[in-house]
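Complex shown without one protein chain; remaining protein chains in place.
Chain IDs A and B follow the sequence of writing; residue 1 opens each chain.
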Amino acid sequence: MRRSRYFIGAALALLTGGMANSALAQSEIKIGEINSYSLLPAFTEPYRKGWQLALEEVNAAGGINGKKLVVISKDDGGKPADAQTAANELVSSEGVAMLAGTFLSNIGLAVSDFANQKKVFFLAAEPLTDAITWSKGNRYTFRLRPSNYMQAAMLVEAAAKLPAKRWATIAPNYEYGQSAVAVFKKLMSEKRPDIQWVDEQWPPQGKIDAGPVVQAVAAANPEAILNVTFGADLVKLVREGNTRGLFKNRAVVSFLTGEPEYLDPLKDETPEGWIVTGYPWYSIKSPEHDKFLKAYQAKYNDYPRLGSIVGYQTIKSAAAILTKAGSTDPEKLIAAAEGLSVGSPFGEITFRKIDHQSTLGAFVGKTALKDGKGVMVESSYKKGSDYLPSDAEVEKLRLKQ
Amino acid sequence: MAFYVVQFLTGLASAASLFLVASGLSIIFGVTRIVNFAHGAFYMLGAYIAFTLTEQFSGALGFWGGIVVAAAIVALAGVLVEIVLLRRIYHSPELFQLLATFGLTLMVEDLVVLIWGPDDLLGRRAPGFKGAIDFFGQNIPSYDLFLIVLGPVVLAILWLLFQRTRWGILVRAATQDRDMVAALGVNQKWLFTSVFAVGVFLAALGGALQIPRDAVHHAMDLRVIVEVFVVVVIGGLGSIVGAFVAAVLVSELNAFGILIFPKISIILVFLVMAVVLIIRPWGLFGKAEAPARRTPGLTVNPWRPLTSGERLAALAALAVAAALPLVGGNYALTVGAEIAIFVIFAASLHFLMSVGGLASFGHAAYFGLGAYGVAFLAKMAGLPMILCLLLGPLLGCVGAAVFGFFAVQLSGVYFAMLTLAFAQIVWSIAFQWVAVTGGDNGILGLWPESWAASPSHFYWLSLGIAAASVIALRIAIFSPFGYALRATRDSLLRSEAVGIDAKRIQWTAFVIAGTVAGVAGALFAYLKGSVFPDNLGISLSVDALVMVLLGGVETVSGPVIGAIVYKALNIWLVSQTDLSKLVLGAFIVVIVVVFPKGIVGMLEAFTQRRRPSSAKSSLVTSPIESAE
Partner (left out) sequence: MSNASPLLSVERLTKSYGGIHAVRGVSFELRSGEILALIGPNGAGKSTCFDMLNGQNTPDTGRIRLLGEDTTGKKPREVWRLGVGRTFQITATFPTMTVRENVQVALISHGHQLFNLWGSASGFATAEAGRLLDLVGMGSYADRACGELAYGDLKRLELAVALANQPKLLLMDEPTAGMAPRERIDLMRLTARIAREQSIGVLFTEHDMDVVFEHADRVLVLNRGTLIAEGSPQEVRGNPQVQAVYLGEGLVYDERHRKGASA
């Protein structure tokens, strides 16, 4: 008897799931949005605020060709498998016109693969992995944020000018860290064949034992250090490094550290003079950014993080794509998106036809301390289009389906 | 030379923080036999509360006072948890406390974000310990020196507490023999409560002391808990000295290991644990556990196969489930397939855990190996789907055969921890060996062939394999082998005395369970079209444990119900709210307290209570109304 009970229960549960399969309201266009809200709230909260602002603006301006834009947002808990379940629900039950979002590279890839399989348009917001547009790229997937390669190229440009010849690397031991180091090394060695890589440290992501790592790097006596750690690992590394004098008289080049998400927690312990990529919202002087900043601060009474920009621009770009396509047919969306130029708080960006990467750039500058807080100074905006390999190379990297 | 001294001292400082937390866990386990999963949550709470207090009150007193007060506040919270929650479930089946504390952990993770916000918090540096001391040109943070001194001091205090106070003597006695202490007329309840409070205090202190060197954030608990488990097991459960030595061992190996193999940290503690457990099955300072006392809650209701009526009902239920594609949409079908896959997974763990009495904390390893098996076969060998489905699980089988051989030499918590270590080793390989496994980014593009591609076809495939797996496992449970396996679980002494080679029986069960888990993993790979290291991860192993415990560890059908309820709820919650952990955790805690025998166990108790007279009289005359 017991069995019947649970099978009926299961059937009921599934049925109700099926009934959520509501008819597509004709007056609405839905975007299915997925991100790691519960796992990475520090990054995804500002991101959510960003896209909510964009959504408000899009609808205030008349929506998509007169239809209201709706975003249905799901949490993936940081698990690729759950992200796919969410993607499936959004596509099958909610009938969304496109998928958007994701932060972690593996989740971005999982959703991208899902999109390719189910023939759904996917606008990846934040994942950094180069694979999503190149080696595992597919025609249904576009990506907004500057990739690992682009950020590395931006940093290399500055790093190559340093006199340092002996370099050490510290990176979290997983695909992101490994590929960031690999790209940086490759590009750097091309520009500066004279440099030596004297040490590499691979602490486990999220579990750095910073003391020994700092000691080990110091023992190799490098002239410059490349850092790829972020979040809580970065905090520990910086604290140990400051106390032990690791960064004294050494150049440090660091991925993402200038993003408020990672810089702000360092407070008065922010190390000075690191060359970083990031988002100095306080010093950007452009009408597009001013407009965004004002609207954001008015709505949330808070300053934007990089996630806010990404979230904002994701929905803005999606709206532009939907408007141009005039349809929710994925093929038409692809056609509309390829080569599409849209405005952004950082200026106009283009979704490249060749690899579906947007040309959104990043700011490169130096870290500094101001009023007990970390800031980016001497920063300049680097256009994404200037830091991508040649089309011939991209074609080699991007496997043709 | 100076460098090596400093590296050694740095290792000692890491060891001190690890030791504080580990000693608390060890004390709690030693006396109450609770594997306190929430220990990491208390550690994290200690850090958060200390952060708030030290921001609030300035000066040296504000800082050090804040640290101690924070630990005390968390200890009070621990007392509350013990009285309100754990006291109700000491007599529940083994590992139920683990489930409860796991639920608690989930809740705390969401609660700290609600209270303190999502951002990483940077605590104050310790007054007087901000700088570094120069040692022959090397810098040693003075706070490290403070921690290096603190570790042995705490060890000494604990030692005095246990050797020189009546309370300590009682605790030691209880560690050796709980029942004896109860017989001495000691109020066991308050002894347990006080031990729990001390353990939690140490955890919270460990967390609070991290604020000058770490960021306070909502994932701190997971970062520390597994490592602490490992340290406690290496040292020997219940041994404070063992925890200290193990913490030093692990930290020093890490400090020096990264000089030679920079990538070793991720796997190191697990390697050490596996080696220690294989050589010294009870840890460095642990003593052989007395032959496991029977769990008080163990049911006396013998299992029996389904009656023909029940079989018909099950068949009817299966038919109803098979009719889902007639009414459900694609999403419902995919969710249905996922649930079916988890039914297989839970049933495979149940076979090992309930039938064999071997609770594995690393069962996801074999699920994941099955998935990776499929991925390798499909992607590298280009085999057709049907062959991949058949052969992929063999990787799980091989993994289970190798790891199971070592694991079944142990029992109880040590078995659980060795399986965990193996699973983590496999996970680390999948995570790091990017060239072969794709690392974190996984292996993509594993979609089913056209015959199984449509959601309804894949659902039927999954449902069919799930039904076949559950039936096959049931047949095995009621086969001569199943009897032998249950015999080894019930009494090793008796089973050896009737000619049963318990280790071989358990090893076989391990391989069977691993293979079936591999089947689930293989299907899962096709369901998701991809494989990720997540598929081998701790959280998946814990999910499986929760499913079995939720359904009722002492029942035959428990895992099926448990998997359906847990998975459906999980998917639904994740879809509905960002606070799914809070709700799910609360749900688990409530289930544990209200239905300590699990859902199916409760239903059984219910049906028995409804027929008290017939149940009594039937004892002698007719086949008894029994569990399942």
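Things to note:
Here is the rule we go by: a residue touches a chain if its C-beta (ideal position, glycine included) is under 8 Å from a C-beta of that chain, and two chains touch if they have at least 3 such contacts.
Treat the numbers as computed from the prediction; the structure is a model and nothing was measured.
Of the chains displayed, those contacted by the omitted chain across the entire assembly are B. Within the full complex, the residue among B:A173, B:V186, B:I500 or B:V583 touching the omitted chain is B:I500. Among B:S194, B:N301, B:Q409 or B:S454, only B:N301 touches the chain left out of the display. The residue touching the chain not shown here, chosen from B:Q176, B:S479 or B:Q576, is B:S479. Take chain B: the residues that touch the chain left off the picture are 294, 298-305, 475-476, 478-484, 486-487, 490-491, 493-501, 505, 508, 512, 554, 619-620, 622-624, 626.
In the analysis below, only the chains that are shown with their structure count from here on.
Rounded to whole angstrom, the centroid-to-centroid distance between chain A and chain B, based on C-alpha atoms, equals 32 Å.
Taken in their complex, chain A has these residues touching chain B: 1-11, 13-15, 17-18, 20-21, 37-39, 41-42, 44-45, 74-77, 79-82, 84-86, 88-89, 92-93, 105-106, 109-110, 112-114, 116-117, 129, 131, 136, 173-176, 178, 199-204, 206-207, 209-213, 215-216, 218-219, 231-232, 235-236, 239-240, 243-245, 264-267, 269. On the side of chain B, the complex with chain A involves touching residues 3, 6-7, 10-11, 13-14, 110, 113, 118-122, 130-132, 138-141, 143-144, 212-215, 217-220, 223, 227, 251, 254-255, 258-259, 262-263, 265-266, 306, 309-310, 313-314, 316-318, 320-321, 323-324, 327-336, 338-339, 431-432, 434, 438-442, 444-445, 447, 455, 524, 528-530, 532, 534-535, 539, 557, 560-561, 564-565, 568, 571-572, 574-575, 577-581, 600, 603, 628.
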